[in-house]
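Of the protein chains in this complex, one is absent; all others appear in place.
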Amino acid sequence: MTDQSPTALTATVAHSRIKPGYPRIIGLLLLALLIFCALIGPDLIGVDPVKQQLLEARQSPSAEHLLGTDHLGRDMAARLLSGSQLSLSLAFLSVLTAGLPGTALGVLAAWRGGWTDRLLTNISDAILALPGLLLVLMLAAISPGSWWALYVGISLTLWVEYFRYTRQRARIVLAEPAVEASRLLGFSPRLIILRHLAPEIGPGLLTIAAFGAATAMTAVAALGFISVGVRPPTAEWGVMMAELLPYWREAPFLILQPVFCLVLTVLALHLSVGGMQRK
Amino acid sequence: MTSAHPLFSAFLQRGLQALIVAVIVGVVSFTMMQALPGDAAYRIAAGRYGYDMMDAAAAETVRNELGLNQHWSIQLISWLSALAQFDLGRSLVYGTPVVDEIATQLGYSLLLAGGAVLISIIIAVPVGVVAGLKPGGAIDRLTLGVSILLRAIPSFALGVVLVLVFAVQMRLLPVAGFRGLEHLILPSLTLGLGLAAVSNRVVRDSVVEALGSEWRLFSRTKGLSARRTATRHILRNASLPVVTYVGVQMAYLIEGVVIVEAVFAWPGIGHALVHAIFNRDIAMVQGTALTLGLIYVLLNLFIDVACRLIDPRMRSQ
Partner (left out) sequence: MSAIEVQDLSVFVGNQRLLGPVSFEVGNSETLVIMGETGAGKSLIAEAILGTLPQSLRMEGAIIHKGRRIDNLTGDERASLWGREITMLPQEPWRALDPLMKSGSQVLETHEYVAGLSPKQAREQTSKDLNALGLAEAEKHLPGRLSGGMAQRFAFATATAGKAPLLLADEPTKGLDSSRQGHIVKLLREVPAKNGTLIAITHECPVARELGGNLIVMKDGQIVEQGKTKDVLAKPKAGYTKQLIAADPVSWDKSHSLYSGDTVLSVGNLTVSRGKNILIEKLSFTLNAGERLAISGPSGVGKTSLLDVLAGLLEPVKGVVERAAGLAPLAVQKLYQDPPAAFPPHITLGQNLRDVARMHGAKWDQVMVYFSDLGLHPELLERRPDSVSGGELQRVSIARALIVKPKVILADEPTSRLDPITQRETLELIEKICREENIAVVLVTHSPEIADKWADRTIVLE
């Protein structure tokens, strides 16, 4: 099948070499900050994200509640931090689960060819038969609110991107005269991977990882938003957006916060690998 | 795949994909059914006859009829064969046949999708062409920055932001539901902007490549005017990568339909799917997911055909 998942194609369309520059530095710094916040979580400000104080609902930012309180009187800042932990850890885990086997199998398929290649490609095509989010949605629907369904669905979708990208690039590299020459000169497969494949595929994998993490976080938030993924009362940015949407007239600053956090994180991920820089 | 009729092979490929979609949706729906707590026979009977009309006897009939005491693998097979015969059952919530419900909702979703694609083309093509005519220039860099920013905003977040901007602050456009065409604007704008954010760069890249190509230079130096070169050569060559990329965006479109319909309470198939999941209305879940999946396959097929129309190299082997 000729369709590629949007993330991978956009990533490869975007650039082949990651170039240094201001956007990338900003992205990396932002990302570092976000990861730091996520690692510490609500303990950063020492407030309990779950504690409800209904009398203090929907308050504007104050000394006690830095970013105000939500409709149930819970501290916004604490909930945002808690949400960041969930999103980032899920994204990180999915990228890892998808990336390692995806890359390895992609190289294997390109190297071996034959029925190995056909089998793996057919599996990847089958997963691509449905749009990614729809697949994750369906899987998550089996038991709504459960974490594992999200994780499995997102990992499957990301796996396909790694596999297709790696296989496509590896096929091109392995067909080059340089690899033929190396084989004739007696290079071991390990050395060929090290000298030929790794430098060519490596940078692109980083890009896919960043875009993939962004996709994972967006998917989690989207599904949280429609209550199929994570569910209230868990603090998750998408869930928070759904909870605060009814109050968009009276207190727009509330719903804007999780939106801002999500957009900022995705932007940081995109920028850190060069956004859409081209030649 | 090479064959004497590449169009035929496209149909074959997409047909296979449709089959896979049906199987995946069917199996997952079945799993959902099995995973629900409580008595399956009761639920199915309720799904068939409606909660009001059924009783324990009906549930028992269903149990025997469907062989719900049998092994799950046998049940799966009968589930899938029902699907293969286009028997989508009845909605648990409404009691009406799933097919009827979907027929109503399909129009709304197609309207939304169509509007989104239209808006994305109206935005992306002029912006991309203008940016591509002067690569590295001010407009090019500006559109790059805006595109990066826009692309980082997920569709539902963008929807929320547009709601806040247009409905709250400016009190311009209606926000939810559907009473008139003006209700279509915000949802399709949300999706369309998301699509255009990337496709305008694809247009731009394609224009830059065409303008820098050797065949374009030769077309000019052999004497063709700039206008004739554009219409007879550049148009076709530049549109190929764009059409191909639109094909890639179809996944984003389908995903976006589901999410955006949820944000704006747009009564389409995506909206129905989400509600069905909420209500554990398995028949509706299956029906709507299947419809969305098949629309996706159909859209891919259209793109396949379009590519073959533009690119004569794909027509014969």
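Chains: A and B, in written order; residue numbering restarts at 1 for each.
Note that in this section a contact is a pair of C-beta atoms (placed from the backbone, for glycine too) under 8 Å apart; a residue touches a chain by one contact, two chains touch by 3 or more.
What you are looking at is a predicted structure, and each value in this text was computed from that prediction instead of being measured.
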Among B:A35, B:L142 or B:A226, residue touching the chain not depicted: B:A226
Chain A, residues in touch with the chain not shown (by the definition above): 176-178, 180-188, 191, 195-196, 199-200
Where the unshown chain meets chain B, residue by residue: 214-215, 217-226, 228, 232-233, 236-237, 240, 310-313
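The definition used in the following text is that only the chains that are shown with their structure count from here on.
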For chain A paired with chain B, centre-to-centre distance based on mean C-alpha positions, whole Å: 21
Of chain B, residues touching chain A in the complex: 13, 17, 20-21, 24-25, 28-29, 31-32, 35, 144, 147-149, 151-157, 160-161, 163-164, 168, 198, 201-202, 205, 244-245, 247-252, 254-255, 258-259, 262-263, 273-274, 277-278, 285, 289, 292-293, 296-297, 300, 304
Complex contact set, residues of chain A against chain B: 1-6, 9-10, 13, 23, 125-126, 129-135, 137-139, 141-144, 214, 218, 221-222, 225-228, 238, 241, 245, 248-249, 252, 255-256, 259, 262-263, 266-267, 270-271, 275-278
